[in-house]
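One structure, as structure tokens, below. Some questions next.
With one protein chain held back, the other chains of the complex are shown just where they sit.
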Amino acid sequence: MSFWERMEKLDRRWVYLAVGIAVIIPFILPTPLPISITTEAQSLFDAVEALPDGSNVMLVYDYYPSTIAECEPIAIAACHHLFRKNCKIITLSNIPYGGPSMAEKITRMMADQYGKTYGVDYVNLGYKYGYVAVLSGMGQSIESIFPADNSGTLLSELPLMDSVKNYEDIAFIFEIADNATADYWVSIVNAQYGVPIGCGGTAVMAPKFYAYISSGQFVGLLGGMRGAAEYEILINKQADAVKGMQAQSLVHLLIIGLVIFGNVGFFVTRSKQKRGAA
Amino acid sequence: MRTSLPIAVAFISGLVLVVAFFFRDDSLIGSLRQEFIVWLTIIGGFTLLLGVVSIVRVSWTAVKRRKEGWFYKILTLLGVFAMAIPAVLPVSWSPLFGRSDGTIYDWLFNYMQSPMMSTMFATLAFYIASAAHRAFRARSAEATILLITACAIMLWRIPMGEAMLNMIPGDLPSWLNTYVMGGANMAVQRGIIIGAALGAASMSLRIILGIERMYMGKG
Amino acid sequence: MIKTTRTTLNYLTGILTTIIFVFPEVIRAQSEEVAEIVTDSLFRVDRINALIFVVVFCSAILLYTKWAKAGKPLFLRKIPGLDAVEEAVGRATEMGRPVLFIPGIAELDEIETIAGVSILGRVAKITAQYDTPLMVPVRYPLVLAAGQEVVEQAYIEAGKQDSYDKDSVRYVAGEQFSFTATVNGYMMRERPATNIYMGAFFAESLLLAETGNAAGSIQIAGTARPEQLPFFIAACDYTLMGEELYAASAYLSREPIMTGGLKGQDFVKMLIIVAIIIGVLLATFDVGEWYIHLFEEV
Partner (left out) sequence: MSGWEIFQVWLVAFLTLALFSFMYKDNPIYRIAEHIFAGLTAGYQVGLIWDTIILQQVWVPMTSGQWWVVIPGILGMLMFTRFSSKYSWVSRSSLAFVMGATAGIFLISELHGRVLPQIQDTMVSLSGEGGFGATMLSIIIVIGVISTLIYFYFSKEHKGALGVTARVGIWFIMISFGAHFGYTVMGRVSLLIGRMQFLIEDWIGSFI
């Protein structure tokens, strides 16, 4: 058996081991490299920056706990930026497997840092079934869809919600998504009510969202952990995402190497087989 | 009655929501639409419970009949009740009940459910690497285009790769973003979005008109 | 049939010309009045373009469905991967090993699942003819019921009612990854000769396709999820991409609802292409801005 044939039959667990090592090394030996900013991230930052201080912003936690690594840095960076601008934050989630809990935890943690009060500076509406219904229902009245907030307090008892009745009172929507709910924010909320939407999505969703960027239905886009890192740099609060990008580098190079390696092996063994057959 | 009633219900509810779109929110049909949407969130919420009931039933049967792996099913049942019971008990009984900060529900979510969900997905990184090694071959012209684009994008999105690309003259990173992501990729996504939207709309039309009834459990 | 198509085409062109030529005049001449009407009347005049689009779309779908039901021969092109299905099942027979079919992991209300189940009917007919064992793991009770019905029907039609095994369509697990783990285990133990994946797939696509690849099975996949397609393309022998899945199920099942819907969508797609070309020409020569405004969403 030649070297290439043996490589072709390599037990996959060796590859797993290589990936594990490639992820761990940068944590032990950090090598900071500059991260450039894409136009999509810049325009999202600019859109938030241009909001008048104290605007009402909806921050939507449409991601599952499984993609916390990509989405939570975006959520934290968004909270930094919005609270710094004294925006009022209204959070909600369309994810029945943990969305409202994550919204509660992160917004509360960030609010404490900035000395914000629940009910006055931010509100967590929680979850309701059926994102298409929730999204279109809030166009007329938020209160009819969410009679109470996540912990059961009636909206009429929350001072912030006195001035927020429907999308007309919302200046901007910051959507963080790892699934198709983002599409419905575009096709229902932006299309029918014209609220500007900025999106932070997982890397998996990002290529699709370029179409919405181009049509102006999203004002900006953060793609995955890299997008989060760009935003962290823009708001000058470097944290987990910037740190994570170093680890990302090695694994990517490993995978590119594996693709090239596999293909060389493929062509070598194939041409050998052809020669053997001839 | 068994089929015609549901078809009538689907027709009326669908029609109201379609027609209301063309009228102002404060019109009569606008308020009817809002009422229907509230109903939708309520009725639909119960479908989530259906899934839970299924899991409990399947697990319970497995335990009762001592099917293979029944021991594990006990753990599933324990998981369901450990999470559900403290959440539905009134908060006035104990601060550990309910769903807010510091409750049992919240703790189980933060320290068990959430890390497990993220770990499940994280294993995919390993599988992708092994697939990269064995499966992704330039078998045809199409596959070659796919692989080259993929590798270029992977390089571009990491700081180290970006530094490498910048060594080649001609500002490759911004070229990739503008022409590949915002150009070719965007155009294809748009084509796919239009096609998928037409498909979804035609499916919706058939559901409203009662032509498509597979969701009722009959072909 | 050609005549009716032509009449409909004429009819629709008529509507289209009205939109293109009459509508801008109305808007231009009365834009202020329109603004008033919009705020005054309960009917959203500004959404009339959407209304026309919805009407054109619905008529196209319904007309084609009607024709398909009436038995008109509606042409659908053959999709390359489809021959492969038959060959692959044939191979399984030669090797005396089973065929694994997964109709996606979504509920029955997902159009991809419906397409998957109708392709299953066709595959079951072939396995029935060749007496090849068939295994269909599913994730939802409703899909289970529909799948069993379809497979049983196929065996009856092939005259092999006796060899129909009710357990061939099986409820495996409700959770995504437990489902995947079970199916992967099955692939490694039973080593099916052919794996067919048709329906909605998510992150498990790679896990399934990789395991199947490792088990040495021939693999054919079809899904409309663009983010999962690269993995199927890389790890499977044939892949139906996006709407090809729907076309395949319409082609195989010859179900009028499926065929009619697909033809109607194709018709609207052509209208869209024509509309885009007109728009690009107008924009290039910097005339007819009103035309582009017709596609404004409000």
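Per-chain numbering from 1; labels A, B and C assigned in written order.
The definition used in the following text is that a contact is a pair of C-beta atoms (placed from the backbone, for glycine too) under 8 Å apart; a residue touches a chain by one contact, two chains touch by 3 or more.
Quantities reported herein were computed from a predicted structural model and do not represent experimental measurements.
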Of the chains on display, those the missing one touches are A, B, C
I'm checking contacts with the chain that's been left out. Which of C:Gly212, C:Pro230 or C:Gly260 qualifies? C:Pro230
Decide which residue listed in A:Phe45, A:Tyr61, A:Phe83 or A:Tyr127 touches the omitted chain of the complex. A:Tyr127
Against the hidden chain, chain C presents residues 47, 49-50, 53-54, 57, 75-77, 79, 109, 174-175, 177-178, 181, 185, 226-227, 229-231, 233-234, 241-244, 247, 262-263, 266-267, 269-270, 272-273, 275-277, 279-280, 282-286, 292, 295-297
List every residue of chain B that touches the chain not included in the displayed model. 2-3, 5-7, 9-18, 21, 36-53, 55-57, 59, 69, 72-73, 75-84, 86-88, 98-99, 105, 108-109, 111-113, 115-126, 128, 132, 142-143, 145-154, 156-158, 178-195, 197-198, 200-201, 203-205, 207-208, 215-217
Under the stated touch rule, tell me which residues of chain A contact the chain that is not displayed. 13, 16, 19, 23-24, 27, 66-70, 96-98, 100, 126-130, 132-133, 136, 146-148, 150, 152, 154, 183-184, 186-188, 190-192, 202-204, 206-207, 211, 214-217, 223-226, 240, 243-244, 247-248, 251-252, 255
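What we mean here is this: only the chains that are shown with their structure count from here on.
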Counting C-beta pairs in contact, which chain pair has more, A-C or B-C? B-C
So, comparing each chain's Cα centre against the centre of all protein Cα atoms, which one is closest? B
Here the gap between chain A and chain B, centre to centre from mean Cα coordinates and rounded to Å, is 15
Using Cα averages as centroids, what's the distance between chain A and chain C in whole Å? 29
Enumerate the residues of chain A that touch no fewer than two other chains. 12, 192, 207-208
Residue numbers of chain C (touch at least two other chains): 214, 226
Residue numbers of chain A touching chain B in their complex, please. 8, 10, 12, 15-16, 18-20, 23, 33-36, 38-40, 64-69, 96-98, 100-102, 104-105, 108, 128-130, 133-134, 136-137, 139-141, 144-145, 150-151, 187, 192, 203, 207-208, 210-211, 213-214, 223, 226, 245-246, 248-256, 258-263, 266
Which chain C residues qualify as touching chain A in the complex? 214, 226-227, 297-298
Chain A residues within the chain C interface of the complex: 12, 191-192, 194, 204-205, 207-208
